[in-house]
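Left out: one protein chain. Kept in place: all the others.
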Amino acid sequence: MTEVSLLSLVKSYGKSTALKGISLEVGHGEFVSLLGPSGCGKSTTLKCIAGFEDVTDGKILFDSKDISRKLPEDRDIGMVFQSYALFPHMTVERNLAFGLEMRRMARSEIAERVARAMDMVQLTPYADRYPKALSGGQQQRVALARALVIEPAILLLDEPLANLDAKLRDEMRGFIRDLQKRVGITTIYVTHDQNEAMTMSDRVVVMFDGKIAQAAPPEDVYDRPASERVARFVGNANILDLAVAGQMHGRTSLSVPGGGRLAVTGGGDTPATRLRVMARPEQIALTGPGEGHLDGRITKRYFSGGHVEYHVETECGTLNVLSPTTQNMAEGANVGLTFDTQRLWPLPDSARAAEPAA
Amino acid sequence: MKRARILMLIAPVAVLIFLFIVLPYVTVLLMSFRAPADGQPYGAGFSVEGYRQFFSQNYYALSLPQTMGLGIVTSLVCLLLGYPVALHIATAPKRWRGLLYGIVLSPLLVGIVVRSYGWTILLGNAGVINTTLRNLGLIERPLPLMYNEFGVVLALAHVFLPFMVLPLLASLQTADPAVRQAARSLGAGRFTVFRRVTLPMSMPGIQSGCILVFVLAISSYVTPALVGGMRVKTTTLLVVDALIDQFQWPFGSAMALTLAISAGIVVLIFARLTRIRWS
Partner (left out) sequence: MGLVTPLLSLLRALVYVFLLAPIVVVVLASLNAGNFLTFPPQGLSLRWFWTFLNNDVFIDAIVYSLILAALATAVSLVLGTMAALYFVRHARREAEVVRIGVLLPLILPEILTAIALLFFFYEIGIGTQYKIALFTGHVLMTLPFVFLNVTTSLQGRDDAVELAARTLGASRMTAFRRITLPLIAPGMATGGVFAFIISFDTFGVSFILKGTGSAPLPIQLYDYLRFNFTPEAAAVSTVSILLTLVLVTLSNMLFGRD
């Protein structure tokens, strides 16, 4: 169980900079996801930790030891690749044994560890098969076992579920997480799928443009995003730009078009005239016109099995609302929207002060 | 630092190509502008005498259109013979494909001298074809199949047929079979499908194959030499004569360069023509 520290990592390729100062602490046995759109630097960060890229500046520490200069084969990592990268000319058994052979282990001990690893991922009957005879999910499990059988200090995964179909992905998500918990290994997981990141991680690290936007447990990232960009990336976000009516006692009162008032916690200490707040679709309830904080008209309705999604046209823009199926509104209906003011989240740095008179 | 080690992989080949292809070709270009000399391959100073010698003598200058013509005809013959074969292999069941592929490639395995030699046996006055026709009573005197352009084209077409079939095959195989099926479902008969779908879609292959065969045919030495005897003098043969037998290097280089440029022009015209029709 190892701690990983990234200290102000900078990575440049000639003129362009992929990582602009990444600092992160990953604790013993913690499962951390690097989440972000393509090009945000998450894969580059992983490659730096693995040693396949040299950092231009900054340090990487495993348990307080600087390993930034070490070659990949000396870093004691286990890695699972998006394409699994199984050795096509070796059987499952030989694939698993490879890392142990590199460590010059005795034959008998290798055999024993390999057998245990195959059992752990339920692939014992496939020991003599070649990778091309296995399904995607099976190959995935072999890749996982191969990385874990050497009992490395940390586990790195680079979008391992990207090539699986939806149902298999769901299964494997749980499988990987359970395995990780059982083994207790410090894990860094790269993905662009926010669902994966949220369901699997102890902490989610959201990255944009080579920088960390937020590193926090999933609930914090979801309910209290650090910026509008994080808010939009991690789920559906309704952003309302509202005028400030008053600020007092750590709470801000916002005036809603149509005459209502919304009180939110926070909103900054400096005087501001406008504030942007976020409400998740499931945090808005539909009621009769005039009975909520804001009025609107339903423009679209999508039935989705467990719930119904509405697009509601309001004076604050088109809002996305998720309602239970018991409430059945038709397209074109006029409705009122009620916000869960406890959970309304004022976006940090979105307060705008009064504009000086022209 | 790491980059330097990676570049070591390509360094030997890069040096090889630069030193032994790029530089030598530049040498040929320069050589064509040197003055001819007696007793030595070339003399000092800049001169266009080589080019002048080439264009001012009909024997040499006319070999150029003749060689171009030979190349074009060979290309066409290869196309006509090769297309049905390529079509066959592309649509043949998997089991047969390997064998057919092998038959098409087999001439390549055998060496150009041997193949050209085989043609002399076939085409000669006392050769296979003439003897068979005589024995069947169809002709009285042998047909002149060799030592003329007919024999040379035939032999060249044989030698380079695989180079037409392979690109055609590649082009036919990458074409999506669903497109043909879509055309059939829209009511087109098999011949229409061929004319309006398969043929246009295989155009890239036709283009590559024709260009390849053309260039190979005009640069060929052994085949015209053996099958054409000394009667069919392509520009390439004249170039080699000038260089190896007569040691007239500026003259030979000028001829070679002129040949290369003419071929380039023909290829460009062809590419332009076929491109317009394709798009």
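Every chain is named by a letter (A and B) in the order it is written, and numbering of its residues begins at 1.
Note that in this section a contact is a pair of C-beta atoms (placed from the backbone, for glycine too) under 8 Å apart; a residue touches a chain by one contact, two chains touch by 3 or more.
The structure displayed is predicted, hence computed values, not measured ones.
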Of A:Arg69, A:Arg103, A:Arg116 or A:Lys300, which residue touches the hidden chain?
A:Arg103
Only one of A:Pro72, A:Gly246 or A:Pro289 touches the unshown chain, namely A:Pro72
Provide the residue numbers of chain B that touch the chain removed from this figure.
6-7, 9-10, 12-14, 16-17, 20-21, 23-25, 27-28, 31, 41, 81-82, 84-85, 88, 98, 101, 103-104, 106-115, 117-122, 124, 126-128, 131-132, 158, 161, 189-191, 215-216, 218-219, 221-222, 225-226, 236, 239-240, 243-244, 249, 252-253, 256, 260
Residues from chain A at the interface with the omitted partner, ascending:
50-52, 71-73, 75, 77-79, 81-83, 85-89, 98-99, 102-103, 146-147, 150, 156
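Rule of thumb we're sticking to: only the chains that are shown with their structure count from here on.
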Dist(centroid_CA(chain A), centroid_CA(chain B)) in Å evaluates to 59
